[in-house]
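A single protein chain has been omitted from the complex, and every remaining protein chain is retained in its original position.
The block that comes next holds subunit A.
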Amino acid sequence: MGHPELQAVILACGDGARLYPLTEECPLSLLPVLNRPILQYQLDLLEEAGFHRALVIAAEETSSQVFRFLDEYSGALTLDRVVTDGSLDTADVIRQARDKITGDFVVVPGDLICEKGHLLAAMERHRRRGAALTMVLREEGLEVDKKGKLGRPRRDDEDVDFIGLTPDGRVVMKAPLLDVEEAVRVQKALLRRHTSVSIGTSLMDVGLYVLSQSVLQHLEEHRFIGSLQDELAPALVRRQFAPPLPPAPSRTDQARGRISIIAPAASLGHGAPAPVAADYYNDMINKLNIAKGAPGGVAAAGAGDGGGGVCAVVLRTAADGGGYCRQARTLAQYSGMTKDLLEAQLQAKGGGRVEGLNRKDQTLIGEGCTVGEKVTCKSSVIGRGCTIGARCKINNCVVMEGARIGEACTIQNSVICANAGVGDGCNLNDCQVGTLHAVAAGTKAKGEAFTRSI
């Protein structure tokens, strides 16, 4: 069983700037989690979800690395490749890949590890509701933090959205926290149609979207939309309340379409725009509408609930059997992801799936590692071919492949990137050591990032 009507797009082009210095040399998609690149998880996800093909979009700068990885891919998916400019935002990337997208499609962000259940649920809802966009939302559960306090995990303000959801899973509000001034307003017009709307910041948009093809049209129309999560999704959500457009295609569209014939250079920016299928676009907008301006709007809204609009699948906490679904946007989230998956592996029955798993120490040690005497390693992941000197203490760390750690080092809560070196007797806490960088022997540091450029 496949999904002939759905295409899969993996955005392996993000620069992962917020994961610096981990992403200094390594593209975000290839960052290892339990010694497997994130991209591998994503390909597995699509395969398990029944896809036959996937479109992998890589950035120009890192495409060689990504494609080298794809060359070695041995799974069942047929992979299409697209290269884009690495500085482009997500929506721009989709716009560029637009020729390769011929139907409704699934967008998998480059930093997401997710189990197939969520994706299947989202696809199912998207189909049933005929939505323009279906997003996967993760409910942030209460967790015990380092200080033993019960609370929701901290997120950067830029990652926080106000999301309004009706009980039947319709998204009626999506506004980035930073865009909301002073107060959250809910129109009574909305509360007339949906008598109960739950609004809050505990839902997290993980960026896994199922999108209708018509959205491509919207992107074409609104070329200034740069980000799928921060601009397109809020715009589509708001669009639900706008009055329907007049049936005739708008003048701007025609003008724009025409000018491209005469003087392609005129529309600077993102290449020559394609002619606009305005009818399709308007059709989508009208389908999206839940606010018909005409009297009797309430009834119309009721009927409109079935078709179009923005829907969501909400994942409750993992305890609800939701399975895993997280993004690694920040260093903390990356470490958290490693930790979560490590724990999941440890708890998994049989445990034999991953070689080198040491239950007692809760540590995964890759192939070909040389580990010295009296090394204690706890809650850590050591990549392939690493060398760890004698009497080292490694706690809660990620050591990527080929790294060399000298003797008698104490390393905690840190990430050592591929082929990096740490001299003898170092004491590192909350540090990141960039690819190929060598930390001098005897260094003591806390909360520092070591990169080649320093």
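Things worth noting here:
Convention: contacts are C-beta pairs under 8 Å (C-beta built on N, C-alpha and C of every residue); 3 or more make two chains touch, one makes a residue touch a chain; residues count from 1.
The rule we apply is simple: contacts and distances are computed from a predicted model.
This figure omits one chain of the complex; the name its UniProt record holds, of "CMP/dCMP-type deaminase domain-containing protein", "Translation initiation factor eIF2B subunit epsilon", "Cullin-3B" or "Mediator of RNA polymerase II transcription subunit 4", is "Translation initiation factor eIF2B subunit epsilon".
For the options A:53, A:81, A:100 or A:152, the residue in contact with the chain missing from this view is A:152.
Per the touch definition above, the residue from A:77, A:120 or A:186 contacting the chain not shown is A:186.
The chain not shown here touches subunit A at positions 92, 140, 152, 162, 164, 180, 182-192, 195-203, 222-226, 234-235, 238-239, 241-243, 246, 251-252, 254-256, 258-259, 262-263, 265-269, 291, 293, 295-298.
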